[in-house]
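Of the protein chains in this complex, all but one are displayed in their positions.
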Amino acid sequence: MLRQIEGSRAIAETVALCRPEVVCAYPISPQTHIIEAIGAMVKAGTLAPCEFINVESEFAAMSVAIGASATGARSYTATASQGLLYMIEAVYNAAGLGLPIVMTLANRAIGAPINIWNDHSDAMAVRDAGWIQFFAETNQEAADLHVQAFRLAEELSVPVMVCMDGFILTHAVERVDILDQATVDSLLPPYEPRQVLDPADPVSIGAMVGPEAFEEVRYLAHLRQLDALVRIPAIAEQFAHVTGRASGGLVNSYRTDDAETVIVALGSVLGTIKDAVDIRRELGERVGVVGITCFRPFPAHAVREALRSASQIVVLEKAFSVGFGGVLSTDVAMSMHGEQHVLRSVIAGLGGRPITRRSLEALIAEAVRGDLPALTFLDLDHGAVDRERTRMAGTRRSGPSAENLLRDRGPVGAAAPRTES
Amino acid sequence: MFQVRIHGRGGQGVVTAAELLAVAAFAEGRHAQAFPSFGSERTGAPVVSYCRLDDAPIRTREPVMEPDALIVQDVTLIHQVDLFSGLSHHGYVLINTSRNFSELGFEDHFREFSQERLLTCPATEIALEHVGRPLPNAALLGGFAAFTGEITLDAICQAIVDRFKGAVGERNAAAAKVAFEFVTNAKEEFLHASTN
Amino acid sequence: MEIPFAITLDVGTSRSNHTGSWRVERPVYVDRMPPCNDACPAGENIQGWLYHAESGNYRRAWEKLVEENPMPAIMGRICFHPCETACNRVQVDEAVGINAVERFLGDLAIEKRWSLPIPGSDTGKRVLVVGAGPAGLSASYHLRRLGHQVKLVDSASQLGGMMRYGIPAYRLPRAVLDAEIARIVAQGIEVELNHVVHDVERERVEGKFDAVFLAVGAQLGKRVNIPAGDSSRVIDAVTFLHQVADDDPPLLGRRVVVYGGGDTAFDAARTARRLGATDAVIVYRRNRERMGASGEELEQALGEGVTVRWLSTVNRFEGEKMVLEKMALNAEGFPESTGEFEELGADALVLALGQDTDLSLLDKAPGVNIANGVVSVEQSMMAAPNGIFAGGDAVPAERTATVAVGHGKRAAHGIDDFVMGREPGVKDRHGLATFDRLNTWYYADAPRQNRPELERIRRQSTFDEVIGGLDEDNALFEARRCLSCGNCFECDNCFGVCPDNAVRKLGIGERYEFDYDFCKGCGICVTECPCGAIEMVPEKI
Partner (left out) sequence: MTSQPVHFYQVGSFAVGNRLLADDQRTVQSNPNRANSIDSGHRACQGCGEALGARYALDAAMRSCDGQIVAVNATGCLEVFSTPYPETSWRIPWLHSLFGNAPAVATGVAAALRVKGRDDVRVVGQAGDGGTVDIGFGCLSGMFERNDDVLFICYDNEGYMNTGVQRSAATPPAARTATTDVVGPEPGNVFGQGKDLPRLAMAHDIPYVATATVADLHDLERKVERAMAMRGARYLHVLVPCPLGWGSASNETILLARLAQETGLFPVFEAEDGVVTNATLIRRRVPVQDYLARQRRYAHLFGSHPRPDVVERIQAMADRNIERYGLLDASDQQVSV
């Protein structure tokens, strides 16, 4: 049913349609609205049977999900940012144990400095954990991906993380078609675990595996992820067939057919980029966009195919590896190995910095001109940086940079966004 | 696309206002996108919310940089926040106050603007009278409907009563209607004054 | 289920990992000699019969008991129970009341008319047993069990020897004595009473006996030269008690002095009290600590009004006046004269200074060696190579009924070997189960249950039995106080405490075995075995 609905609410209702049996919740912005809504549904009895467990930390949340999943229950949780890092040991563990947990990640920056706003640092911090990671462009896609995530996770015994931009999507009220129960049931059969804790058929799960088999275990996990590269498009296709809506898949291309410059990105920023691309197209610039929906496993082949015709690839990402550069860029570069492309990394939107259409247009123009350096930080306030560096050079006890920058800038709040001149 | 930016403080229903507007627009068959920009989620802290209205799907996720309309729920924010940033000279400005622009000292700033798109509305007073609490958001939405014509009063009222069940919804809808009347009258007065 | 590779494992697969290879020492089950058994002169398997009594299987317990000793009701009264002195439980609280449980079983057997085991199949061998005291009766019984024919002769008119003629009825009721003797005789023993053997060799040859067991006892009361007036009544204790037993007590008067410090002296004094003596005074030349009789007996005698003059000797006895000399112990603990005298009014003097054996019947027996008034014997109790064996008070040993019973048994086995033409077997004796090998924490605190005593007033005038028996509850409780020193009693501790599940339980009575595939040799089972029945031995590496 088509509704004007908050993203978090859409996720909560869709997850409920997936009939989760155990949901663990620890509040962290901007994930709270999702678990609040599920909690209310469980308490009201509209989502049943389901155990909703208020845990004492994200570490416990993932741990409860591990226990529940290993006991054969469809398990779900949601988190963000620091919460993901706090549970990271369990995140790895869930993947290592091959437990098909589904988790929503309301993407948010990681402190310090503490920051509640959106970027992708959290998702990137666990990209090697062995989870499948989807990035949603819209709330519609985020909702749809959850159905596909459960299906995929349980088919392959791999946990799946659905990443959606914190606040930008989670708190956005927009049009979402919420599926009906019958449709979801047809897409998602009951959970049949590959292994389960059962007194009637006891096994020991979580053995200590030494050098003699550890690499094989990891390689098998890798093969399962490669299987996912086949299953993800198939499931998306089935989803489209049943719902009449294209959602998910590996990558999505926009106006790339004749594009010389292609921008690659993850998540909700793709919408703004598409607007910018449309405008630049009107100016005759041959630009296109490739959105990567499935970040892990990384669809190297699909990315290569999508970018083959481009001469310049601009990877715009909301996270970066300090001391080096783009994270996604590295993966794209690996995928394009052997091809002759100019590859540019643009770091943007860290800690909730708005990525504006205007800035993107300027970026595209610069790229088309061939003036874009290998690594760019979009809308970086170089003046502030220079002032701080001067301060640091001048006095040993220069104090904390974050606070210095804020003081420089004067009072801010959730004020009107600054228009970059 | 019609873009609205709403300023206020935590607890004043700023985010809800944008959501109600989006829901109302959706009900009228339009595409809409409402989202907030939070500071820390505390009562009294400055809060901004946005709402885009369009006949086509909305893709952009950037904050509303250049609003077509500005709703200011708390004019005291003028001292903290660049309230009018990005506003074009043809933009709508609806301010919750019982004073007028010149009494607020805004005359100079808006000298170049379309004067018929600058309005104040005593939404808090209306809310206190009809809702019983100083929550100006519903009244301002009623005023916004009358002011811009981007949405109907009926859609606003329906969104309000859908969101707030029972008497609370009814009272807020009543406040919206009163503000709608107030703004309608103010517009007429302005026309009357300018034609004279 | 198809389990994931490596991370998930099928249960119990670790059994393929034989951790026994880590071991440098291995535990082994052992049996050790419990101190009670070790101390029992009759060679009873005390722990063995207590084991059955613990579970209330008194019949089985009694049967186990009479495998070694056919007179538990008697022993349960007159044995001075060295087993209890040796009992390890002394170091926890008090000794297990073995003697009381033995009596309980013996009395129960009499009451229930339980039979002794059926004699062994006839070997055709004949054995003459001379003397029907504890040694002779014991030997006869065991010889019958071994299938030999037995002729038991005694000079007295009734069977029992010193048990009848030396031990007063208040300690050993005659009904009990008669019942246990009758049960032995019923095993098919030919008895001839009032038969004095003058020449044992002649009787052996004429009777065509394959062997002879001499158990003639020590029937002659020792006498010392005490100046005494003609009118003074002096009698030896053996004679005195014998006459009482024959229901023909001598008249001793009101004031009776008993000279001596052994059990017999006390028996005589206590008997005299019962016969009407107002004063029964024991005169003993040493002090209380050096007295031969048991403390128990002393306490009972004192309780009955017997008095004791310590460190005194009878110097002379003239008419109704007895002169005593005070003694002092020298540095070696021997009494020495002090030259100090005192007088004591007395009507009679009973001498309880020990007994001698009349061995004149051996005068013509070849190969018998007599030294210090007793017959020398080998380990098998053989006294002469032609088949003469001897035991009881007639051989060098402590003169107690229990020792005599033990001699009887040992002689029976010696005779068996002899008549069957076997070399005497050498029995391996297990090492002693000492207290330090026990882990007493596992034993519940359980105070000893004591037997009731007869009221004092009745003890001064009648020959009613002084010490009562335990009731069943108490006997059971007492039996269960046994620590089973040195021998597994299947408490499951080893089975339970092994961190490696390396002990197999084999079922009731079958004990346990170690699974050396998995035993890492930690030794917890040894430390936690309550009774010390496991020990570690080095692995051969």
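The chains carry the letters A, B and C, assigned in the order they are written, with residues numbered from 1 in each.
Quick note on the criterion: a residue touches a chain if its C-beta (ideal position, glycine included) is under 8 Å from a C-beta of that chain, and two chains touch if they have at least 3 such contacts.
Being a predicted model, the structure only gives us computed values, none of them experimental.
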Omitted chain's touching partners, listed by label: A, C
Absent-chain contact - pick from A:8, A:31 or A:75: A:75
Selected from C:213, C:443 or C:463 as touching the chain missing from the view: C:443
Which residue of A:125, A:197, A:342 or A:406 touches the chain not shown here: A:197
Candidates A:12, A:60 or A:169 - the one touching the absent chain: A:60
Missing-partner contacts on chain A, residue numbers: 21-22, 24, 49-51, 53-57, 59-73, 75, 89-90, 93, 97, 197-199, 201-210, 212-213
Those residues of chain C which, in the complete complex, touch the missing chain: 6-7, 9-19, 22, 54-55, 441-450, 471, 473-474, 476-477, 480, 482, 484, 489-493, 495-502, 505, 507-508, 515, 517-518, 520-524, 526-528, 530, 536
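Quick note on the criterion: only the chains that are shown with their structure count from here on.
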Chain whose Cα centroid lies nearest the overall Cα centroid: A
Intercentroid distance (Cα basis), chain B paired with chain A, Å: 34
Cα-centroid distance, chain A relative to chain C, in whole angstrom: 92
Sites on chain C at which at least two other chains make contact: none
Of all residues in chain B, those that touch chain A in their complex: 5, 7, 15, 18-19, 22-23, 25-27, 31-41, 45-48, 57-63, 65-66, 80-83, 85-86
Contacting residues of chain A [partner chain C, same complex]: 96-98, 157, 194-196, 201-207, 209, 213-214, 216-217, 220
Complex contacts: residues of chain A adjacent to chain B: 3-4, 6, 29, 116, 165, 167-169, 171-175, 268-269, 271-272, 274-275, 354-358, 411, 413-419
